[in-house]
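A single protein chain has been omitted from the complex, and every remaining protein chain is retained in its original position.
Note that the chains are named A and B in the order they appear, and that numbering of residues resets to 1 at the start of each chain.
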Amino acid sequence: MSGAFRIPRAGRLSQAKTARFSFDGQSYTGIEGDTLASALLANGVHLVGRSFKYHRPRGFLSAGAEEPNALVQIVRDDARKTPNVRATVQELYDGLAANSQNRWPSLSFDVGAVNDLASPMFSAGFYYKTFMWPKAAWKSLYEPKIREAAGLGVSPDKPDPDHYSSRYAHCDVLVLGGGAAGIAAALAAAETGVRVILADEQAEFGGSLRFETGARIDGQDGFAWAQAAIARLGAMDNVRVLSRTTAFGYYAQNFVGLVERVGDHLKAPGHDLPRERLWQVRAKRVVLASGAIERHMVFANNDRPGIMLAGAARTFLNHYGVAVGRNVGVYTANDSAYAAAIDLKKAGVNIAAIVDLRDNPTGPVIDEARALGIEINFGRAVIRAGGKLRVSSMTVQPKNGGGERTISVDAILMSAGWTPSVHLFSQSRGKVAFNDETKRFVPGTYAQDCVSVGACNGTDGLSASVDEAYAAGAKAARDSGAKSAKGVKPKVDASESWSRGMLGAAPGAGPDTTVKAFVDFQNDVTAKDIRQAVHEGMRSIEHVKRFTTNGMATDQGKTSNMHGLAIAAETLGKPIPEVGLTTFRAPYTPVTFGAIVSHARGPLFDPTRKTATHPWAEAQGAVFEDVGQWKRAWYFPKAGEDMHAAVDRECVAVRTTAGLFDASTLGKIEVVGPDAAKFMELLYTNPWEKLEPGRCRYGIMLREDGFIYDDGVVGRLAPDRFHVTTTTGGAPRVMNHMEDYLQTEFPHLNVWLTSITEQWAVIAVQGPKSRDIIAPLVEGIDMSDEALPHMSVREGKICGVPTRLFRMSFTGERGFEVNVPADYGQAVWEALWAEGQKHGATAYGTESMHVLRAEKGYIIVGQDTDGTVTPNDAGLDWAVGKKKSDFVGIRGMARPDLVAKGRKQLVGLKTKDPKVVLEEGAQIVEDPKQAIPMKMIGHVTSSYWSQNCGRSIALALVAGGRDRMGDTLYVPMPNGVIEVEVTGMVFFDETGGRLNG
Amino acid sequence: MAKAAAKKTAAAASPSVDRRPALAGRTTTATGVKVEVLPPAERISLRAPEASVAALSKALGLTLPKKPKTSASKGGRTVLWLGPDEWLVIDEGGNDPLADCATVTELHSAVGISHRNVAISVTGPAAEATINSGCPQDLSLDAFPAGAASRTILGKAEIVLLRTADDAFRVECWRSFSDYVFTFLSEGARDAAG
């Protein structure tokens, strides 16, 4: 059995295919094809949730994506607990487990419901007014308590084990919405041969044909026609049909975001399927066929479980074969609810009464209802519903007042009319227009290449909708380049039609009442709240919205916006269009973070860049550090060594024998062309014209403002060819900076730039034994000091592979940087390592590289400079070409502030206690006894323990630093003041003799 | 010009050490698509003004394409238009385009980047969808026919994309991005197959 409320022979599901599921631990049986909502209703379960603020019992309002109430938690396993799933959207699978939310200890007895009794306290603007004082209590008391009590659902606390995918797609015509109009538009476009994508949020296409049993198209039942049409479209090569796919955002230039739910409806989705797929679609033309959403009636206790939209009850009956009650009342202000009453009556359900707010409406549905013997009350209102966990009665009164009559019911179907879904149209920046006659906003001025068709365009009637949509689909195809059309327009044989209705509060929930007549179910906003907002001074509908939170819940006001607007307009005494509509924002329905992140997680969160020698370093047990996207060997600990021990050993080894260091991550740019030197002159502070081929120079690059931007050693390979190196982190931006000047400021220069960062693996061999290690492997390069002095470069071979061999040093020792094609990097490293072992060489990482260069006072751009340091500040005036008339930064460098006295200058610091190592970033003061806040005159930029010096060393930026040599300054720290002496920046081998040592 | 880097010594002495290309041999297959790392190739980044194009074309043995998003291919050598004065030359036939350009006296810049790039082939009916998992360009045959070539984006990495046949692409990326690009394409392939 699949539920006591399942009607035999009603609906389209096959009774044979049952599915077991549980709700709050209780087991039930449903049918394949059910939603969780229809399956629960088949079992007579209406109470499924508690409301956000008042914890009022709630049931199902709708049968679709607009559902504000029936939010549940779907639990697959420990890590898969999805909160706030709309039970009306979640498809049933065998074994589905769902729990209700926002209640404790149970759904039928919820302690939080005291909020309902205390509701006068919680009226509009409550939070703004109440938790203002004392100020300190907000953070410590109010906020944590409110957060605990509020919120819907509970987030899972484990990493999401599912994967999500994404796809960029392009098409000529994108049709959003797969009801009759959307299908007709897609058919018209597809038949021309253009690329079409048709998406619908439901599992099955058809839209309102799911419940409109009166619709017949091309000689068959409307829903059956839809399925046949979809099958036809799906078989066409130029068409992609996406079900379970919600268009959540419409962005500039017809860029539309869709989320396809791939696995949530499956019992066992399987490892290869993503849970969801994000489609980012660019369409030449968009056809919006998003339909209309039924509005509820605003009356007292209209939120009781069992009270729902009339169209929803029809869907549950005609599609799922479920009766939403046995004794049903109907409250309406338009014709559409009559069809629900008629369908239910024919299925054997008692219709207690139809209460119609209109005075004397006429029409075929009214005649038919009457012929079926249904009691109809015109000019009357339901002024309140009875019952708590389930509606038990409706109290009826003439709409202008008079005697009350209470009718027992177990469900109430309501319809105040239908609101065109203009969400996506509005997101496209189109402007809506109010149709005063039909009391609805419809698409007015278009901002993009799109068109609205059918119910979302305010078009009433199936026949008119299909005609309009087919024509629009054909036109969209033509506008996107289609040549010919050869299709046949679907013929609507029979349809249902209605329009109008009412907006705002119904009688009984009028201006002077305090009844709880809900406008926004999900955020618990009543008609009274909206009036109060106006009374308290909110004039703009945007203010009313924020003050009351009407329409701000996850359902984005799909059922509430128009009612809220109408009540505000009435209270303000203004016509609706003058008050205006609030902005519709993306997403149309909530989108998971997973879908938005899609592939960008785990190893694909960001590229992890590794050098050619990475496997070797890994095998040696190197510890790596992240430098931008690169993994760099930080230090190479031997057994039992901590980082300090390893770094001390590495640093000493480099200065006594030699060390090997992977410098591959340094940016490298090949500058080629007859004007290469001219270009270098303009981009660097140094002179380059006279640098001889085969020689190198340390270059400084400035920004136009005169501050240091990058540095590096540049080798001139030939008169027209430079090999430029940059910092690791600076590589991409330096390339961009150089390209920018070359392309836009100096385009007359005949020179080109090519990034060769990844072409060459770079192995630095540094130390007194470096030449002895390299020489045996090198061919064709004279390694003598005379032929290859410090700061020179040669091309030749090493281990039989091409090399650009630089004689240079970032340690102060005799040093080389061996460039080899990257694929040979590790093999050449291994060969050098084998040679090095004969001399006791070590491998060293970035930490030792930092210490060694600091011992020599070599700066690191980005560590010892921070974008406000000039060459003079850094003590690098010698690297600025004094005779040059132009280079980038020449004028900025001369700005008054940059040449003023007292600028922070880079100096060395020695702690009075040589064992104390300063903290990088620590502030420096002149007088540690001064009152707080002290005057800070600089800060430590680099600080290390230097085993080679037998003491700590530091570099610092200090105001007027070079005039303070020998002065004592102070570094106040939490556990005491550290005394330091200002020194020069070179701590080791001040004369530089070891470069040739 | 550009003689310094173009000494034809490459073939003279054979290396005493082995070449270890990134991701060598990596391959992944899914229904309708195969993603595999291609063997090393000779490559240069070629830059030149309009006036040098004829001489360079002659030296390279095929006409440099001048139309955006196109390529030319002949005898195992492919030249991709990357920008108005920029081409990527890929030689899979064992010849050295750097040496060929060294004979050209007209203004140009030829820089060897054989080791900078790694090539990955994506083939099969689901190849287009695989690449569109992270590439925002329209890759339909109308917009990106066989022979089309473009520098573009895949996820968070830059790639050069060449369509070698209706259902086959060559994806080139920088060496250190190759693991990311290959992994991305593998995930894309898994999804495109579904």
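We take it that a contact is a pair of C-beta atoms (placed from the backbone, for glycine too) under 8 Å apart; a residue touches a chain by one contact, two chains touch by 3 or more.
Definition applied: contacts and distances are computed from a predicted model.
Q: Any idea which of "Sugar ABC transporter permease", "Stage II sporulation protein M", "Xanthine dehydrogenase family protein subunit M" or "Sarcosine oxidase subunit delta" UniProt assigns to the chain that's been left out?
A: "Sarcosine oxidase subunit delta"
Q: So which of A:514, A:743, A:784 or A:996 would be touching the chain we can't see?
A: Residue touching the absent chain, from the options given: A:743.
Q: Check each of B:117, B:152 or B:186 against the chain that is not shown and name the one that touches it.
A: Reading the full complex, the residue touching the unseen chain is B:152.
Q: Out of A:280, A:334 or A:459, which touches the unshown chain?
A: A:280
Q: Tell me, which residues in chain B touch the chain that this view leaves out?
A: Residues of chain B in touch with the missing chain: 68-69, 82-84, 86, 136-137, 150-153, 158.
Q: Even though one chain is hidden, which residues of chain A still touch it in the full complex?
A: Residues of chain A in contact with the hidden chain: 251-253, 255, 280, 282, 704-705, 736, 739-740, 743-745, 747, 885-886, 890-892, 894-896.
Here is the rule we go by: only the chains that are shown with their structure count from here on.
Q: If you average the Cα atoms of chain A and of chain B to get two centres, how far apart are those centres in Å?
A: Their C-alpha centroids are separated by 32 Å.
Q: Which residues of chain B touch chain A in their complex?
A: 1-5, 7, 9-10, 13-22, 40, 45, 47, 49, 85, 107, 109-117, 129, 132-138, 140, 143, 155-157, 174-177, 179-180, 183-184, 187-188, 190-194
Q: Can you list the residues on chain A that touch chain B in the complex?
A: Listed in rising order, the residues are 163, 165-170, 195, 262, 272-274, 277, 280, 282, 599-600, 603-604, 606-612, 629-630, 670, 672-674, 693, 717-718, 720-721, 750-752, 754-760, 779, 795, 797, 799-802, 821-828, 830-831.
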